[in-house]
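Below is one structure. I have some questions about it.
For this depiction, one protein chain was excluded, whereas all remaining protein chains were kept in their positions.
Chain nomenclature is as follows: A and B, assigned in order of appearance, with residue numbering initiated at 1 for each chain independently.
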Amino acid sequence: MLDVTQTPLQQLLRDRRRGYTLPAAFYRDPEIFRADMEGIFKRNWIYVGVEPDVAEPGDVMTVEVAGASVLIVRDDDDEVRAFHNVCRHRGARLVHEEKGTVGNIVCRYHSWTYDLAGSLLHAEHMGPDFKACSHGLKPVHIRSLEGLLFICLADEPPADFDEVARRLGPYIAPHNVRNTKVAFQSDIVEPGNWKLTMENNRECYHCAANHPELTVPLFAYGFGFSPEEMDDYDRANAERYGCLIRDNHRDWEAAGLPSKEIDELDTMVTGFRTERLPLDGDGESHTIDTKAACKKLLGDLTNAKIGGLSLWTQPNSWHHFLGDHIVTFSVLPVDATHSLLRTKWLVHKDAVEGVDYDLENLTSVWLATNDQDSTLVGYCQSSMESPAYEPGPYSPNTEMLVEKFVNWYCGRMADYVGRRS
Amino acid sequence: MLDVTQTPLQQLLRDRRRGYTLPAAFYRDPEIFRADMEGIFKRNWIYVGVEPDVAEPGDVMTVEVAGASVLIVRDDDDEVRAFHNVCRHRGARLVHEEKGTVGNIVCRYHSWTYDLAGSLLHAEHMGPDFKACSHGLKPVHIRSLEGLLFICLADEPPADFDEVARRLGPYIAPHNVRNTKVAFQSDIVEPGNWKLTMENNRECYHCAANHPELTVPLFAYGFGFSPEEMDDYDRANAERYGCLIRDNHRDWEAAGLPSKEIDELDTMVTGFRTERLPLDGDGESHTIDTKAACKKLLGDLTNAKIGGLSLWTQPNSWHHFLGDHIVTFSVLPVDATHSLLRTKWLVHKDAVEGVDYDLENLTSVWLATNDQDSTLVGYCQSSMESPAYEPGPYSPNTEMLVEKFVNWYCGRMADYVGRRS
Partner (left out) sequence: MLDVTQTPLQQLLRDRRRGYTLPAAFYRDPEIFRADMEGIFKRNWIYVGVEPDVAEPGDVMTVEVAGASVLIVRDDDDEVRAFHNVCRHRGARLVHEEKGTVGNIVCRYHSWTYDLAGSLLHAEHMGPDFKACSHGLKPVHIRSLEGLLFICLADEPPADFDEVARRLGPYIAPHNVRNTKVAFQSDIVEPGNWKLTMENNRECYHCAANHPELTVPLFAYGFGFSPEEMDDYDRANAERYGCLIRDNHRDWEAAGLPSKEIDELDTMVTGFRTERLPLDGDGESHTIDTKAACKKLLGDLTNAKIGGLSLWTQPNSWHHFLGDHIVTFSVLPVDATHSLLRTKWLVHKDAVEGVDYDLENLTSVWLATNDQDSTLVGYCQSSMESPAYEPGPYSPNTEMLVEKFVNWYCGRMADYVGRRS
């Protein structure tokens, strides 16, 4: 109707100011959201769950990514496979629950039947000219990184996943994800663009004022700080914290627990960062009393006091590996202004609820933290329609990882837009 | 924002693959939905209800078609008329209920008053220059086919309705729609594009796996089958069913009940199909026990065992005329992904609820079937955003009528787009 002059995405990316939040259109525009789905979520490795989600042959899980419903199934040879959850006949969705167990994959509409390797076994009434072999389920790329499942909807996924797996594997292996079970899963829809959810995760500048539970096990000095603003007391504490990290890293690495920071957040296509950090208090876990929430430790670990290994992957995940449990998060965009945050708590697969762990104790810190973060994300989203919003400056001391997330995003989008033009 | 290259409708129609479902855009795109409303629902005869809906002078019914609210009223000369339900003053909607009885049609806003023939009788304060005669209600074309009401929003409706009425009239007449009453009406909103609702109706390939109630009175062999897949037992049964139809048609036609198939689903602008088929079990009605649900039979019928006369009209209706009752369905698109399915059960107007018929027994088969179909339609709609969806093949043995529906739709749309360009 109106000839509203709209700035092309390419120019928005070129003009954006480094070290500042993005222009509002990136957080609210449905067209940019669609571009995000094409340029980011259909091209990159997306974290979606863990092998224990499909522990046994026939176990199936579905996940929605960028408009695609994907079914992940463990086949009879114990291999985890992924397929588009779409019948090749009339397009009906095949599996309707998030989790289940099947023999074959049978469409409820006209009973077309696929095996766990995706082949069409049976379709009635289709006549002699019909070729079943041309109507198998469409496969989706899937990789397991020590039990963490990543899918890629592109025909040719980013090749650097092998390198990521090689470098990250030794960090994760001691926590033995494959030997865990999902003790609890929480799905919440945050009232914000997925990038606001990610930016919120990439800094702890907001933790002191908003996360009373999370700041119990975490050291405040780990969040970053401006050295100019510190008094002597602060400076002494920060120094002590630095020593603690150095000592711990030395001990943990000696004990076979890789701990030193790797940061490839904006330097690889499959960007990631990891580091093992000491915990405050009793130093055992992300719990209110900072003690292990589960008596059975993970893998072959015999000591709970091994700090927390944090892992971040672009574009949509973060994870905390403790000695006694793992908390793992994936962000799945819903629309331009809503994002699903899926959180899973993993414990040793032989741990017994009520005996080895108490579910409320296990989950309370991050359930509370997620709720608080969701509110904060909504506060930012609220302003994205305001004529007064303009990109604001990231703190050079506490928001470096946010900046790296935004840099990675802009780089990947520029690459996508460039290829299309 | 983005220069997403969008395929024009004309090209999508030209490129579509015959014998396959349509490309996803036809089932999800709001622009194509708007084109459907212009090209199909504002140009063709749309089935909206029955004369018994407005049995007495002053009875009024409203129906929403393609953004238009239409009021259908029986005037004081017993003529059924249709008007746009819009006051000519400030545009206020005039009648707000789906059914009612009025003397005149009075706007609640400023009391402008129209008679049942649509003339403006009274408008206060409009001054001496105001011409009431230029401000009557805008008429809508309406035709009654033996009591079935069809409206057309176009200035010049398709002319072939006369032929349709001439050929269909003798099939419907024995069931005497005008002498019935609406015993029950159900409105459900299916979570799918109207074409998915129609396609679902045009085949019974899905019945065996999904409609335990409906398959009691219906013969399985009536749904179509692939001869190559049959064993001797199946073949013998199918042959017996063929003989049954031939014998029944001969007897029914001799008794004054036209029964033989007419199929003009994709060969006329006002496409339709009809056929009378024997029923399974006791062979009397669409009920769980296959016996008549109403003791008073329709019209002058004296025998309930006359099978079921089915009628399909393009773009939006189907009907089952039994000896004891009629079930009649209209599909009214809501938006690109939602469709209203309106079902009415008609019985003899003198039949008494609780004496001649039990409402639950009368309605249970189709209430259950509609619910099941709504779920199936939703399964297909779910996949229309998936990058993996692609048009799939219709069964040449069981989905011929679906294909004819799609052919009719594409032909009408090509005609519409052609005229506009």
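In this section, a residue touches a chain if its C-beta (ideal position, glycine included) is under 8 Å from a C-beta of that chain, and two chains touch if they have at least 3 such contacts.
The structure displayed is predicted, hence computed values, not measured ones.
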Considering the whole complex, which of B:16, B:93 or B:143 touches the chain not shown?
B:93
Touching residue (missing chain; options B:67, B:242, B:256 or B:418):
B:67
Hidden partner interface residues of subunit A, rising order:
1-4, 21, 24, 199, 205-206, 208-210, 224-226, 228-229, 376, 379-380, 382-390, 392-393, 395-398
With the missing chain put back, which residues of subunit B would touch it? List them for me.
6-9, 25, 29, 31-32, 34-35, 42, 66-69, 84-93, 96, 108-111, 124-128, 130, 135, 138, 153
